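Some notes on the structure that comes next.
What you see is the complex with one protein chain gone and the rest in place.
Coming up: chain A.
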Amino acid sequence: MHYLDTKANTFDAIVVGSGISGGWAAKELTKHGLRTLVLERGRDVKHVTDYPTTNMNPWEFEHRGQLPREIREQNPIVSKCYAFYEGSSHFFVKDAEHPYVQEKPFDWIRGYQVGGKSLLWARQTQRWSDFDFDGPARDGFAVDWPIRYADLAPWYSYVEKFAGISGNKDGLPNLPDGEFQPPHQMNCVEDFFQKQIAAKYKDRHVIQGRCAHLTDPKPIHFQQGRAQCQHRTICERGCPFGGYFSSNASTIPWAAKTGKMTLRPDSVVHSIIYDEKKGKAKGVRVIDAHTKQMTEYYARIIFVNAAALNTNLILLNSTSSRFQNGLGNDNGLLGKYIAFHNYRATVSGEYDGFLDKTTDGRRPNSPYIPRFRNVYKQETDFLRGYAAGFSAGRSSYNKQDGIGTELKDNLFRTEYGGWHVGSHMMGETIPKLTNFVALDANLKDPFGIPQLRVSVDYDDNDEKMTKDYMEQLTEMFTAAGFKNVRSYDNSKKAPGLDIHEMGGVRMGKDPKTSLLNKWNQFHNCKNVFVTDGASMTSTSTQNPSLTYMALTARAVDYAVKEMKKQNL
């Protein structure tokens, strides 16, 4: 143990993690004048200057985007991720860097650097509704959420204005409207499909996705140093325009400007220190990623935003006389009720209209079909439902017959095929006691911290839902006049690749059945807050990041008020 001057290591607040929710915690805490230590286990990544591939043309990559065989063979897990390629691989955790145990197949995709996965996310930002927050209580699973949409609505607005969200006000009760900048365009076939579905189904809708891209930046975005999205669609390399929201482009530099933030990269949090006398947490133990030296840091409040499973890991590893099975874990439910989004199935087809039309430019977004199953009442033999991504595109190609001048002529003459359409499901999964993470009793990671055992799997509800998605989207595609409609269930796709893992430290009303209260605050360790995916009681069908942002801003507001009242 390395003891430093306690004063120098004492802050008002500590934030563990600098990803999408940690960045928000940092911004909100420093806004209130709190001296805030932000701990990030990975290296620093400064906006623009640390995006080494951001301005590279495709032909400037040594392997023109393809990853060398050695990297793929050494990294069978992360190589499965759609966004992992030559231009982005430096923002992903390699398999050997942080080993874990798969009791059941689980592809854990991680980004260890300042900004975390906020550099890599798909940037879809749909609000949740009361059809989501009511879900567990209505359908009898997990526990009742301790909040409803009305609790979060003002905070959605608050984070949306700052982050910058584009979209349409669609007026759908199950997908509330937000503070939107102008939407991206649909193309001819997407627009056609939208109208077809509106005409043929009263309760199904095709809308443009709401996404965290600046289409009409406001002064608040210029003040962040961000500019309008340029439609490059190479977002995962980091955006020099700040065209999409990331911690790096937005919240972290904003927090830094206050002069109140101390950002400490290369700081692997080992555990939270519990003060037995005072009955609350007093700080964190940090292992320096380079020297392996352990240092303690202290603060009045601690926000744990290490990303869902790592937040579980840190809390499980935070043992004390009071909490022998992990921080706040009196009921033994820490690490339990993990859930995710089921992305297994896709449906594709072709359309033979609009052959005189095409698209121009690129779009970092696509249309979205909000959940229509079991929304108002239970109508199928499975619980809950799925949203779906949807997009259409015009294919162009070059004939490749011959060699010599014939082949060359073919390559210089672009032909247009018809339009193709595609959809993927995003299914809500039911949090269960049997889907859990735990610490391995023997295996350690390179920092001497126990490895995480992950035991998460699909269930019968997911199987039925997958089948229904394929049937319903096939029906909708067929009804719209699409041809060659094909559905595909990639049943070998393990949980994890959705990168929407949630739960383990769930919110709830009752300390007997949940870990956090309605303020994302531990029921029994009041100065520790969890506002990332770990806190989620259920998963909804919407992409979760926007909800983490709103929960974080709301929890900080509460924490600061409690500090002023001397309750924390």
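Just so it is clear, a contact is a pair of C-beta atoms (placed from the backbone, for glycine too) under 8 Å apart; a residue touches a chain by one contact, two chains touch by 3 or more; residues count from 1.
Everything that follows uses one rule, which is that contacts and distances are computed from a predicted model.
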Missing subunit (named according to UniProt) among the choices "MFS transporter", "Heme exporter protein B", "Zinc/manganese transport system ATP-binding protein" or "Gluconate 2-dehydrogenase subunit 3": "Gluconate 2-dehydrogenase subunit 3"
Option from A:104, A:195 or A:408 whose C-beta touches the chain left out: A:408
Touching residue (missing chain; options A:7, A:202, A:290 or A:377): A:290
Given A:82, A:376 or A:416, the one touching the chain that is not displayed: A:416
Touching the absent chain when the full complex is considered, from A:9, A:102, A:230 or A:348: A:230
Where the missing chain touches chain A, by residue: 42-43, 52-53, 55, 57-59, 61-64, 66-70, 86, 89-90, 94, 96-97, 112, 184-188, 190-191, 230-232, 266, 289-290, 354-363, 394, 398, 400, 403-405, 407-408, 411-412, 414, 416, 446
